[in-house]
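Below is one structure, written out as structure tokens, with a few remarks after it.
With one protein chain removed, the remaining protein chains of the complex are shown where they sit.
Then we have chain A:
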Amino acid sequence: MKLTGAQAFLKCLEEHGVDLIFGYPGGALIDVYDELMKNDNIHHVLTRHEQAAVHAADAYGRIKGSVGVALVTSGPGATNAVTGIASAYLDSIPLVVFTGQVPTKLIGNDAFQEVDIVGITRPITKHNYLVKDAEELIPIIREAFHLANTGRPGPVLVDLPKDVLATRITYPELKPISMRTYKPTYEPHPGQIEKACQAMLKAKKPVIYAGGGVILSDSNEELTELARKLNIPVTMTLMGLGGFPGTDPLSMGMLGMHGTYFANMAVANCDLLIAVGARFDDRVTGRVDAFAPHAQIIHIDIDPSSISKNVRVDIPIVADCKHALDAINAWFGRSKEFNVEECVEKNRPWHEQIREWKNKHPLGYIEETDIIKPQFVIQKLHELTGGDAIITTEVGQHQMWTAQFYHFNKPRQWATSGGLGVMGYGFPAAIGAQMAAPDKVVIDIAGDGSIQMNIQELATCRQEKLPVKVAILNNGYLGMVRQWQELFYNKQYSSTVMEVAPDFVKVAEAYGAVGLRALKPSDVEPVIKEALKTKNTVFMDFVIAREEGVYPMVPAGKATTEMLLV
């Protein structure tokens, strides 16, 4: 039986288990939207901006552990999606983005709403395709899903010309995908595992540095087993939060620019650094030559190009983190040289040293009785949700306070734009997260600047009847830039004062959502409790201390030991 391209497209999505897509219609995709009306198996979420559709699909995939799907039209629809695609690329998030395109005969003619989106997104996708032949449509979509979700995950874009979607084709039968040029390495080299384990046996001051790869490969249990078995302290990147329980005694929290004092000191003084699914981002390393200067470095990563990219690695292990950690745990399971008591004893002085650093400069803030401190709001959110909520954030100070004070104990509980740092990510991400986990409390922790980047998604929330909560830490500034201006630019607050801002309570109400406001510390708990029992979408406007900073802080380009601690 012959199907139109649009019918085959939807059938192929169903074949991949897709029951939810985020998107925005347009002329080039009208055939697909026409078919969607008749389809009972795929729910389409109409966002109010294409960027939001991609962020929502990104977070849906992160929380659910599957591939998110976004569908946007040609030209401006496609270019609006670019920020979302770039964010997913830098965070290695599995995503398939479909863009509409003008008919094949018009491609290259500057037709109405034509852009070369394959060209535009080439550097920010794992791979991308322009379907020029209708017979290639289904094989390409199958390949796109395969690429997005295997090896190092990432976004894949498929550009769909209007005539391809209207052409009748025979739906090809499903065959195993075999690509001559793409064969990721999942299994670690036994010789490298042996070397790594021997180094771990010898180390007296080891540290595990866990990144987003731990979450993506679902290797949190294997990582926890290794850390506990060998009594190794663990620090996590922003993307790695939840990869190891944040409340575990071995957890040192986050490292890097806004990491804890003790995590940064431990990395600076360790004799062995075990990097798992992390990429030595500049926000983590600070000045590279002063990063872990005394350490032998083991690096587990599925992407060979991540190895020795920023920091010299002594023992590279190119493999899926789960497979590599499994192999390491198995090695210690059968090793005659390994003795738990000896290992604990050997590391004891190291743990005492870390405790000393922790006691000297614990993570904290100065409490005040009449002004709401943002850290206090996060602590209350943690307490009143039992640490069990799914948290998304925008980008800025609130993001760092959340990373510091909401202690994530589980993976896939946290979605933030780490690599690209997108203001406007958190609210649409909360929509995707809520649809991935309808029974969970989902909170977007936002700044007053960031929430205004995609505030129109209140309409999407209301249309889908989503009980998403948004906690706005409102200081009337673009806080993170203001903090840099305060510290390094002589308090010249150039364009960081939000002189005109909406009344967030009224904005929420205008969309039929609920708006709550907290002006003093005693308001915080009642507002959160009220929000948590409300079934509707809620904006919580926390009017916080205006000039609170995020500390510790490593100034850009400094060594991670050169922290500002105030």
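In the analysis below, contacts are C-beta pairs under 8 Å (C-beta built on N, C-alpha and C of every residue); 3 or more make two chains touch, one makes a residue touch a chain; residues count from 1.
Here is the rule we use: contacts and distances are computed from a predicted model.
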item	value
Among "Dihydroorotase", "Imelysin-like domain-containing protein", "Acetolactate synthase small subunit" or "Hydrogenase isoenzymes formation protein HypD", the UniProt name of the subunit that does not appear here	"Acetolactate synthase small subunit"
Touching the absent chain when the full complex is considered, from A:Gly17, A:Pro123, A:Gly386 or A:Pro438	A:Pro123
Given A:Arg180, A:Lys465 or A:Lys533, the one touching the chain that is not displayed	A:Arg180
Of A:Asn41, A:Thr247 or A:Ser305, the one touching the omitted chain in the full complex	A:Ser305
Absent chain, residues of chain A that touch it	118-119, 122-123, 126-127, 130, 147, 179-182, 303-305, 307-309
